[in-house]
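Missing here is one protein chain; the remaining ones are kept as they sit in the complex.
Let's turn to chain A:
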Amino acid sequence: MTQQWLSLDPPIPHTHTHTHTHGCSFLVMAILAQLSRTSRSACWFRHRKQLFSSFRRHALIRRSMASDPAATDTTRFDFLVIGGGSGGLAGARRASELGAATAVIESHKLGGTCVNVGCVPKKVMWNAAVHAEYLHDHNDYGFDVGNVRFSWETLKAKRDAYIGHLNRIYRSNLDKAKIQTIQGHARFTSDPEPTVEVNGKKYTAPHILIATGGQPSVLCDDEVPGASLGITSDGFFELETLPKRSVIVGAGYIAVEMAGILSTLGSKTSLVIRQTTVLRNFDSLISTNCTKEMQNSGVDLWKNSQVKSVRKTDKGLEVTIATKDPEKKNEEEKIRTIQEVDCLLWAIGRQPNSSGLNIGEMIVDTDEKGHIVVDEFQNTSRAGIYAVGDVCGKALLTPVAIAAGRKLAHRLFEGKKDSKLDYSTIPTVVFSHPPIGTVGLTEDEAIKARGKENVKIYKTSFTPMYHAITSRKSQCIMKLVCVGKEEKVVGLHMQGLGCDEMLQGFTVAIKMGATKADFDKTIAIHPTSSEEFVTMR
């Protein structure tokens, strides 16, 4: 059993002025760029859908008149869900509550990404890392905790036990709801009526939901020699020991979170990013601050850098990195290596799980990356087939998939024609150190949409009271993006202790159309960090 010793000093440098921060890591977003793309295709799509629906009506009439002998071998449901992750399970359970005979097909473990290799185990690891930070602060608050050491093995065993417990809860929830669980890979057949085959058996339903989610993107060895020696976030959750030396590649929220967890738990961590900041889709204040917090907390940041090759040696991996500052045109590309790496983690994006479904057969449209194209009601281009969640590539978040799945169930089985998810104002939290919370437009987006003269920004930064008596410090930064004369709040961005729990209520208000004056009218809760939002000038 390997154990890592945590000395109470080194990983977190001490700074003495409030302009410096310690910190670490971050959260979840990357949605906005995708939003604009899908909204375009959604319009285009409505026209096509009309064409298809008339075509399909004819098909239905033909089929109901013919007696199809093959249909007897096919098990029929009212609602067939492919994928037992957050979106699929939520849709299935709601449909079943509304009286639909429902089945869920899952090839792996119930719960999908969120429960098995996403939000839940990630936050457990983040919580463990937060304890590492607390342990630095205990002395300042009067506790003598002496020497501590960290056992990754203990944590992993407990985390796995908890996840196993959740898998069982999901299974029993399905059983209780009388939803049939079918284990295996689903593949669409060439039958005239949309039908899937799982382990040689055929299943069909008038409504089929694709909720197969996504997986981390990987590079092949042709692109980067030795790339396959690295792991992804999926592999992170299989690590049996804390890596001594980690290299994370990527600048998105997953890279930020993984680097933050590993670094805070005591792994010497390097983060390799192509440009100069992390979380570039976020508001520039967050992007800049998060980059700074990571560096202050001891993450070794490689800017303007790309991994060129990876080689296995008897002491671990040797990662070769090319660095070139695009601003310095005359400068040669620098080639350097990191030695003795025991964890190389690619966090370079996610891709949809759509390739094995044979959806081409169904004339279900996908975009160039394989995301299933859906309209605002989650309809695909083929009537009777729907898609929700990460496989659609829009707002890759558990609650989004859950809400979309439920809304769809209400539309299909309760006759609520207008039931659809509003994809605007979706809040996101990145579990960095300290955490990030963000909802709505960034400052740049607001200026682009409304013009600089119509945008008003309110900002503040302060040291949270928790740090009033600690030598370890981290800042809390906050920004409100307001538009128009009425100063309607269209964006809220923050990073600091407690921001993960702060965001939800503000999102409700922003979705209601809250203005800066509404913020001002609200009475503060003292002493909290969130009160700064209602006392900002």
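As a convention for this text, a contact is a pair of C-beta atoms (placed from the backbone, for glycine too) under 8 Å apart; a residue touches a chain by one contact, two chains touch by 3 or more; residues count from 1.
Going forward, contacts and distances are computed from a predicted model.
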item	value
Per UniProt, the name of the complex member that is left out, chosen from "Zinc transporter 1", "Large ribosomal subunit protein eL14", "Thioredoxin reductase 2" or "Proteasome subunit beta"	"Thioredoxin reductase 2"
Contact residue for the chain not shown (choose from A:T195, A:N353, A:S474 or A:S530)	A:S530
Selected from A:P352, A:G393, A:P427 or A:G440 as touching the chain missing from the view	A:P427
Identified contact with the non-displayed chain, of A:I335, A:I363, A:A449 or A:I469	A:I469
Residues in chain A touching the chain absent from view	3, 6, 86, 89, 111, 114-115, 119-120, 123-124, 127-128, 131-132, 134-135, 137-155, 158-159, 162, 166, 169-170, 173, 397-400, 402-403, 421-422, 425-429, 437, 460-463, 465-466, 468-469, 476, 498, 500-509, 511-514, 518-519, 521-535, 537
